[in-house]
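Working notes, beginning with the structure itself.
Missing here: one protein chain of the complex. Every other protein chain is in place.
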Amino acid sequence: MDVLTTQTLSGVQMGIEVAGTVAFALSGVIEAARKKLDAVGVCAVASVAAFGGGTLRDVLLDRRPLFWIEHSWYLWTVLALCLTAMFLMRAKHFKPTEKSMQWPDALGLGLFAASGTVIALGMQMPALIAVLMGVITATFGGVLRDMVCNQIPTAFHDHRPYAVCAFAGGWVVVALHHLGWDPNAVVALGAVTATLLRLAALQFEWRLPSWKTED
Amino acid sequence: MDVLTTQTLSGVQMGIEVAGTVAFALSGVIEAARKKLDAVGVCAVASVAAFGGGTLRDVLLDRRPLFWIEHSWYLWTVLALCLTAMFLMRAKHFKPTEKSMQWPDALGLGLFAASGTVIALGMQMPALIAVLMGVITATFGGVLRDMVCNQIPTAFHDHRPYAVCAFAGGWVVVALHHLGWDPNAVVALGAVTATLLRLAALQFEWRLPSWKTED
Partner (left out) sequence: MDVLTTQTLSGVQMGIEVAGTVAFALSGVIEAARKKLDAVGVCAVASVAAFGGGTLRDVLLDRRPLFWIEHSWYLWTVLALCLTAMFLMRAKHFKPTEKSMQWPDALGLGLFAASGTVIALGMQMPALIAVLMGVITATFGGVLRDMVCNQIPTAFHDHRPYAVCAFAGGWVVVALHHLGWDPNAVVALGAVTATLLRLAALQFEWRLPSWKTED
């Protein structure tokens, strides 16, 4: 990451970013397996899911070099993860289900929402833009993953709160940041808020308001 | 918008840009409602439709900060529009049809084609590139909207002139610009040309040449 990010993200935050990347890459592997993509497709969809949101954020904010270009071990990590996951899935006849995607997804959602918001705040973005950058970081990996897999993005139509949780976590980050809290605590609390909200939404079957479908 | 744009776009042109944004956001809301997306999906598709074309233009031309990042009230406007539209649609059992999308679409098409071309001309782009940037500004919001909604972009397959109208409006802008006309008149005439062409195309059922389908 560039000078700005090195200043913005501490070691703790870097660790959180890596965990989020792995979580999303795994969700990409599982989705690709469900679609019966080939090995190249698995690696590509996993990479899009893992790096897509952060890359879109950085392109929109004009931050360069991109984090996965400067730190190319990110790529090696995702590549190794894909090969390992493919091997395990083949060896153990593991059938990936939609449910198995929910946990890594919720974790990545919280982690990326918080780190994306902090990065944008570090560039002196206004609050709404910073929160939106967090939401984009957290959700557009999955949105692009679904677009590549030729389906309407789950985040946009399944009526269970997803981006909304990232949105809430982002505002927690903004609020604590303006209160002058320790940056590590800010990111951690923002991430925990978004992840817990997501898990609660799944557990208690919260629903977004929907269209009347009587027609 | 950056210094360049502040010089390029006058108040009149800014008003036109806002009107075009609202028109396209509305087309996104309607499309999202037809696909039964949830509230997040409606806001996302409306934003993609409203900001997608201009954002792609700015990324291709490397203009930063993006207009909706510098002027974040754009985002609040689209957000408010989405919530209002969703409320009205629920309250009044309004069933959005393809036909109801045509008017805001035609208006946005003309406005964005003209303003996109003027912006590129202001960056000393050659005529073809400037016109193409106008076409991208005008059509790729809709193209990305359709891609997110998992369908082949309407602009590419319905055989009714759409991008072609933006193309024509762009050349009007280029011609009047080289004749040294007043910038406001240039944008207004280019926008009117593209919009009227589009409405005429719909009214008189003009068709683009198509493949023979006897096979």
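Order as written gives the chain letters A and B; numbering starts at 1 within each chain.
Convention: a residue touches a chain if its C-beta (ideal position, glycine included) is under 8 Å from a C-beta of that chain, and two chains touch if they have at least 3 such contacts.
Because the structure is predicted, anything quoted here is derived from the model rather than measured.
**Q** Sort through B:M125, B:A175, B:L189 or B:L202 and give me the one touching the missing partner chain.
**A** B:M125
**Q** Consider the whole complex, including the chain that is not shown, and state which of A:A23, A:L81, A:L132 or A:V148 touches that chain.
**A** Only one of A:A23, A:L81, A:L132 or A:V148 touches the chain omitted from view, namely A:V148.
**Q** Out of A:L66, A:A175 or A:L202, which is the one that touches the chain we can't see?
**A** Here the residue in touch with the unshown chain is A:L66.
**Q** Across the whole complex, list the residues on subunit B that are touched by the chain not included here.
**A** Answer for subunit B: residues 59-62, 125-126, 128-129, 132, 143, 147, 150-153, 155-159, 161-164, 208-213, 215 touch the chain left out.
**Q** Using the touch rule from the top, list residues of subunit A that touch the missing partner.
**A** Residues touching the hidden chain, for subunit A, are 32-33, 35-41, 44-45, 55, 59, 62, 64-66, 69, 72, 75-76, 86, 89-90, 93, 95, 147-150.
Everything below uses one rule, namely that only the chains that are shown with their structure count from here on.
**Q** So the centre of each chain is just the mean of its C-alpha atoms; given that, what is the distance between subunit A and subunit B in Å?
**A** 30
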